[in-house]
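Take this structure first; my questions come after.
Complex shown without one protein chain; remaining protein chains in place.
Letters A and B mark the chains in the order given here, with residues in each chain numbered from 1 onward.
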Amino acid sequence: MATPEVVFAGTDGGAVTDIAQYEATGGFAGLAKARAMTPDEVIEELNVSQLRGRGGAFFPTGRKWSFVPKPEQIAKPHYLVVNADESEPGTFKDREIMLRVPFRFLEGCLIAAYAIQSKHVFIYIRGEYEQEFEVLRDALTALHRAKLLGDVTIVLHRGAGAYICGEETALLESLEGRRGQPRTKPPFPAIAGLYAAPTAVNNVESITTATSVLEMGGAEYSTLGVANSTGTRVFSLSGNVVNGGNYELPHGFPLKDLIYEVGGGIPGGRKLKAVIPGGSSTVVMTPDEVEQATLDFDSLTSLGTAIGSAAVIAIDDRCCMVQLGIRVSQFYEHESCGKCTPCRVGTHWLTQILQKIEDGRAAQADLDLLLDVCDRILGKCLCPLGDSDAIAVASYVDKFRDEFQAHIDHAGCPLGGSSSLEAVLAPVAVHGHIAHKAVPA
Amino acid sequence: MNVRTSALYEEIQKIRKRYPDELSAVMPALQLAQVEHGGWLPPDAFREVADALDLTPAYCLSIASFYDMFRLAPVGETVVEVCTNISCGLAGAQRVVEAFERELLLHAGETSPDGRFTLRTVECLGGCGWATIVAVNNRHRLRVTAADVPALVAELREKGSDGNA
Partner (left out) sequence: MTTELVRLSVDGREVEVPKGTGLVETAAAAGVEIPVFCYEPRLGPPVGACRMCLVEIEGLPKLQAGCTLTAQDGMVIKTAATSAKAADGQNATLEFILVNHPLDCPVCDKGGECPLQDLTFRYGPGVTRMTFPKVTFDKPIPVSPLIALDRERCILCYRCTRFSEAVAEDGQLVARNRGNQSMITTFGEDPYRAPFSGNVVELCPVGALTSTQYRFEARPWDIQQIPTVCGLCPVGCNTSVTTREGKAKRVLSRNHPEIDGGWLCDKGRYATPHLDAPDRIREPLRRLHRIGLEPISWDDALDEAERLLRGAQGRIVTALSGSETIEQAYALGRLLRGGLGAHSAVLPESTSSALDAFRLPLSGIATGEIIVVVGDDEVVDRVPIVDLWLRKARRNGTEVIVYGPTGAAGNLPPGGAAAALHALTEPGSPLGKRLRASDRAVLIWCGPGGGGGARVAEAAHSLGFDEKPGCGAFHLAATPNGRGVAIAWAAAADEDESDPEPIGLLVVVGDDAAASPSVRALAERAEAVIAVTMFQGLAGGWADLVLPATAALERDGTLLNVEGRLQRLRRAVVPPVPDELAWIAKLAGRFDVDVSPHASVLFEEISARCFDGATAADHAELPPRTPYEAPPPGQALPMAVPPRPAEDHFVGELRLVRYRPLFSGPQVERVRELQFQRPEREIELAAADAERRQVATGDTVVVRSNGTSVELRARINRRLAEGIARIADEHAADLHPTIEVAKP
């Protein structure tokens, strides 16, 4: 079906990595427009578009920029930091954006920098994205040659493998040369972010979309999508579907159509068992819920889950939900930064309890303990990472309780080794405990 | 640290200038040092980076050990990393891991005695729609199935370290 392309406009399925080609197809018109306006007018344009953050928190982008004090209010340099650390399991959209429309993305950086009156842009790109880094590096050189940067400097800063650095304050710590551990808020980045100076942190897709917003105008953009969720979104579809991949669709698109029409349905004619709608951190959905859901903030929120990073993971009936819980919990345990107690200890504990259930060693009390530990993590942590584990795991129990119960009743996995996640091997911590000689008594 | 590595020292001084606060240079500096030292960070690498940035080796260690892509032990010339997170897992990543284990005669997490290969499983590499994702020295191979592995390993064995054309 034909759907409006905004982020990927003008690429017809390919990539535009040549600056001339990009300019030929109307590139940098948005930037020209923006630079002809006042910064406040640019921000107003985004407010009108009702563009909301694509990184997961869905915070209105225009409002975020308006929170950044004016240079005369705080006489420090202002910073734009772009979050290209894309690490939420199931999410791989920013990567394709950087590969296919690098100039639209960089144009967005310059527009955003202009809007918050910043001369310094840092793009924090996850270390595993090597090809993407090279594409951006080359695009940046071209931009430089084309004298389009003006007095703005854009620095590519490569991460080194830590999911938590996607959390904005952890990202800032990491960028400052510290361990990537989240900061307490307040102060918020808008006031005291990078180097304790006013900073806007935005996701790659948000920034790239800002370019289109300026090209087409905020009002025009806001006609796309649905109320509270205007515009298009690049949905990352993965898991048990025929055609996994990124699909730019208007908000409000039916979830089932994404899976069955766009995604070609479940391979091997299997049954859909569950869907994770917005990245691993979101509450899992049952097939009935999938039927009613549309891909927008309100619909998914009303169903008790979230649009998150718009990463849709389809799960077919071969998957054991306890094993899913283990693998998800292993991920958060592995990625916990270790700063706050509930997350550092709780994520590990959850994995242990889940493993016990999967192995059939668990008693009824362990299921209660599992939920209680989730409850004790929830809302007690320094940042949302620990919560994410608790929310996800608790939702698996909540929606597939019978299956968890069966593990306890039959002292083992009802799928008896046939699960698609059977024995899947999570990475062991790269930097483990090291031995030392003990103090002589 | 000493005369031999002043090349690295000079490179790091350049990186330093990129940032309003020099401390920001520690990650790029360590990344550079890791390449210089053949894919991992021996104690001397930390001393060199510390000296070049006016930090302590301990500080540099505390940074490096936070991030998975810094290596504190030697790795093979070719590092094969298989994503086993949810989406790849659902698509049969474990079969791919086992195929590599068979072909490379290694368990995940090990490095071959001849120092040619390291095999690891990793968290989501951001290619979930094209599962299973296999990173060969950070170059991503998409839609890898267990069936593809023998050919892939053969290719790596002859192409040598990187295998990425």
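Here is the rule we go by: contacts are C-beta pairs under 8 Å (C-beta built on N, C-alpha and C of every residue); 3 or more make two chains touch, one makes a residue touch a chain.
Just so it is clear, the model here is predicted, and its values are computed rather than measured.
Asker: Which of B:Tyr19, B:Phe66 or B:Trp130 sits in contact with the chain that's absent?
Answerer: Spelled out, the listed residue whose C-beta touches the missing chain is B:Phe66.
Asker: For the chain that got dropped from the picture, name the residues of subunit A it touches.
Answerer: Answer for subunit A: residues 162, 179, 184, 333-342, 344-349, 352, 369, 376, 379-382, 429, 431-439 touch the chain left out.
Asker: Using the document's contact rule, name the residues of subunit B that touch the chain not shown here.
Answerer: Looking at subunit B, the ones touching the missing chain are residues 1-4, 43, 46, 51, 54-59, 61-62, 65-67.
As a convention for this text, only the chains that are shown with their structure count from here on.
Asker: What does subunit A use to touch subunit B in their complex?
Answerer: 77, 86-92, 94-95, 120, 126-131, 155, 157-163, 174-180, 195, 236-240, 244-246, 276, 280, 311, 313, 315-316, 319, 324, 327-328, 331, 334-335, 337, 420-428, 430-431
Asker: Quick check: in the complex, which residue numbers of subunit B touch subunit A?
Answerer: 18-28, 30-31, 62-63, 65-72, 84-87, 89-94, 97, 108-109, 120-131, 135, 138-140
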